[in-house]
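Every protein chain except one is present and positioned as in the full complex.
Our next item is chain A:
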Amino acid sequence: MTEQATPTPHAVSVRGISKTYKGGFQALKSIDLDIRRGEIFALLGPNGAGKTTLISIICGIVKPSAGTVSADGHDVLRDYRLTRAKIGLVPQELSTDAFETVWAAVRFSRGLFGRARDDRHIEKVLRDLSLWEKKDAKIMTLSGGMKRRVLIAKALAHEPSILFLDEPTAGVDVELRHDMWEMVRRLRATGVTVILTTHYIEEAEEMADRVGVITRGELILVEDKRALMRKLGKKQLSISLKSPIQALPQGLDEYALELADDGATITYTFDAQGEDTGIAVLLRKLGDRGVDFKDLHTLESSLEDIFVSLVRGTR
């Protein structure tokens, strides 16, 4: 019998996880990561960064070369029965039992994870995912998007408290993507911790509470999404000029200004968090120097911009 674990605020705790595959490729380099209970955590990274390897280690599919992982305070190797029963996984690949019906496949998953038969729960999951009408259809007859829903239904069949979504919306249309975001929010509202990997920064920006960036097997950043965007985000003012100019006017060196190649636009990059953005003074100084403008607009960096600059910075 396993001892009752000390209550921990972390749904998942990763300590010093490294993974080197047989061929010598080091997929993960001493990763430390805590996922808070009830949060939506987005793990971002380019292809081959190690996202799926990390998820696979936590779920017990891949063996770590070093380090430990605990879920709900239990070691995932020693107490695998306890931890795996709490975890649901939606894999990246559309791996389905092609010849089975949706209902049979989802019921199988519930049993596999040690839960007694509960047709009402399975019905609810299928209805929530708009799969109820397809319950008697063979999976091979479904579209890619519907198969993705089946994988999610299978992962939710045993009522996990921690859900891993590995590229959940890869290859699905916009409507389905928004449906899935809605579903993830509903799950979070019921207390489920959601960890998702994604290529779509928009997805992380839309849903995540916190963001982790992994590249070349190293976790280079874990940060609250809003704090990250505040900290690393930039704001820019784009000034469209009435008449093009050849060069930036003298005496404006204190401002980070860039003149477009056609001479018709000046871009001013400023600290969005600063008390004084300096915009009013800059515009006055431009006017004093005979530079008139016809339009102004501001731009804010997206999470994608931040992600790209972070990943490029490690190269």
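Just so it is clear, a residue touches a chain if its C-beta (ideal position, glycine included) is under 8 Å from a C-beta of that chain, and two chains touch if they have at least 3 such contacts; residues count from 1.
As a working rule, contacts and distances are computed from a predicted model.
As stated in its UniProt record, the chain not included in the shown complex is "Transport permease protein", which appears among "ATP synthase subunit a", "NHL repeat-containing protein", "Cytochrome bo(3) ubiquinol oxidase subunit 1" or "Transport permease protein".
The residue from A:13, A:70, A:109 or A:215 that touches the chain not shown here is A:109.
Within the complete assembly, A:89 is the residue of A:35, A:89 or A:221 that touches the hidden chain. Not every partner is drawn; the one left out touches chain A at residues 21-22, 59-63, 80-85, 87, 89, 91, 93, 95-100, 104, 107-117, 154.
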